[in-house]
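Right, one structure below, let's go through it.
Just one protein chain is left out here, and the rest sit where they should.
Here the chain labels run A, B and C in written order, and each chain numbers its own residues starting at 1.
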Amino acid sequence: MSAYFSDVLTLAQKDLRLELRVRNTVPAMLLFVVSALVVFHFALPAGSSDLAAKGMLWVAIVFTALLGLGRAFVAEREQRLLDGLLLAPCDRSAIWLAKTVSVLGFLVVAELVALPAFAIFFSGIDGATIAGVALADLGICAVGTLLAAMAVAGRARELLLPLLFLPLAIPIVVGGVGASVADDPGRYLGFLALYDAVFAIISWASFEYVVTE
Amino acid sequence: MTTEEKYVAAAYLVVFGFVLLYLVIMALKLSRLEREVGELTELARKRRDG
Amino acid sequence: MIRARGLGRSFGAKRVVRDLDLDVPRGGFLLVTGPNGSGKTTLLRLVAGLLVPTAGELEVDTTRERVGFLGHEPLVYRELTALENLDLYGRLYRVPERRERIGMLLERFGLWDVRNERADSFSRGMLQRLSLCRTLLHDPELLVLDEPFNALDEEGSSLLDRELAELRPGATFVVATHDPDRVEHLASDRLAFA
Partner (left out) sequence: MSTSLRNNRVPLAAGLAFALISAAIALVFFYAPVDEDGLNQKIFYFHVPIALTAYACFIWGAWKGLMHLWKGKPGADLESYVAIHLGVIFGAMTLITGSLWAKYRWGHWWLWSERQLVLFLVLFLFYSAYFMLRFSVEPGPQRENLCAVYAIFGVILIPISFLAIRLANQYIHPIAFNRHGPQMATSQFATFCVCLAAMLALFAALYQFELAGKRLDEKLRELRELLA
């Protein structure tokens, strides 16, 4: 068990080190999410409610995550580096978990900027929204990482990931928007937690099959 | 026909349109398969003779 | 060690390896030759467990942590240094006394002085040496080497000659090469793809 987690840690550390060294993904996600919020300001006509802006926040989060997920396996894809990891004796699901953790880390960094920016540009953010974002992040990264691994196997990989991901992201958006606008966010948060649990388990269990050539 | 009947007829037409379309696609596929089998038979015959 | 019966692998409609029977005993050395695109690489990837067969059966009597694979790609992260790359693999393979072993290999393959330089500054030959370090790092009992002499200069090649001769008694080998004369004297079995 501890061996499993030390593999996950090793792999996630590697992703972090790569990101710190090359700085490709996180700055792009930051810039994208802030740009998206500015665009949304102009997309919402005067008199639109704060609730509409909250909906836009979720659109921004999903697409920012998509940006990060699209980059998730770039290092491994170039020069077939995934082979190197698949040859290693570690459990293959550890590769998925490590990648999920690193993408989650990048997304959280982007949101640490995006949420205050949203509060300044539009309206304040309450605890329920933050809880919703945290729970949604887990689901987005768990499912998204698996789908990103699927997409890199295909020819049109940049094109494929959004198509695979968005239908699966609809329930996340429902849970997230519900948590930030409804009077009783509890049931929406519960729904997000359910989504996370269900999809994290099947993503974890199926990653091995996805990378088998 | 009343509007009501039109909608019902449209719904049924859609369903059967789909089934018929499917049938057409299958017929096209069948003719392709037939052609391929013909080619292969020709090939096999040539082999036997040559 | 390796036993294949009717082994086949196709990519799409293309059958790259077909109906292959193979027996390599423990301690054997299988030399695989053949022109480009004849299926050498596919066979090696099958043996290393990177591909699953689409026909027949293949038994490789070892575990993943005892296989060393050297492919066309060096399988190192370009943005990490030589030392960081080997450290990553050393951790994943749980190599005992990791630092000492890595240091010893880097020394032996003449990469010690560039150990803290990023792999993307390396030449093809240096990458091949680094890749050899990676392959040998965990002391594998089955070595699957695809064109191991590729891109190596004369010095590197004789280094590898010496290394192979040293490892020969203790390990099983599957080696694909364009230059069979170089390892001919080591081989116990031969397989030529047409």
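The definition used in the following text is that a contact is a pair of C-beta atoms (placed from the backbone, for glycine too) under 8 Å apart; a residue touches a chain by one contact, two chains touch by 3 or more.
Note that this is a predicted model, so its numbers are computed, not measured.
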Partners of the unshown chain among those that are drawn: A, B, C
Hidden-chain contact residue, picked from the options A:V74, A:L115 or A:V174: A:V174
Sole contact to the chain not displayed, among A:F73, A:F118 or A:Y188: A:Y188
Residues from chain A at the interface with the omitted partner, ascending: 146, 150, 153-157, 159-160, 163-164, 166-168, 170-171, 174-175, 177-178, 181-182, 187-188, 191, 194-195, 198-199, 202, 206, 209-210, 212-213
For chain B, residues in touch with the removed chain: 3-5, 7-8, 10-12, 14-15, 18-19, 22, 26, 29-30, 33, 36-37, 40, 43-44, 47
Touch list for chain C against the chain that is not drawn: 10-13, 15, 52, 54
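Definition applied: only the chains that are shown with their structure count from here on.
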Between chain A and chain C, centroid-to-centroid distance (C-alpha), Å: 36
Centre-of-Cα separation between chain B and chain A, whole angstrom: 44
Geometric centre distance via CA averages, chain C-chain B, whole Å: 52
Chain C-touching residues of chain A, taken from the complex the two chains share: 3, 6-7, 10-11, 14, 17-18, 21-22, 75, 78-81, 83-90, 212-213
Of chain C, residues touching chain A in the complex: 48-52, 63-65, 67, 69, 71, 73-80, 84, 88-89, 91-94, 134
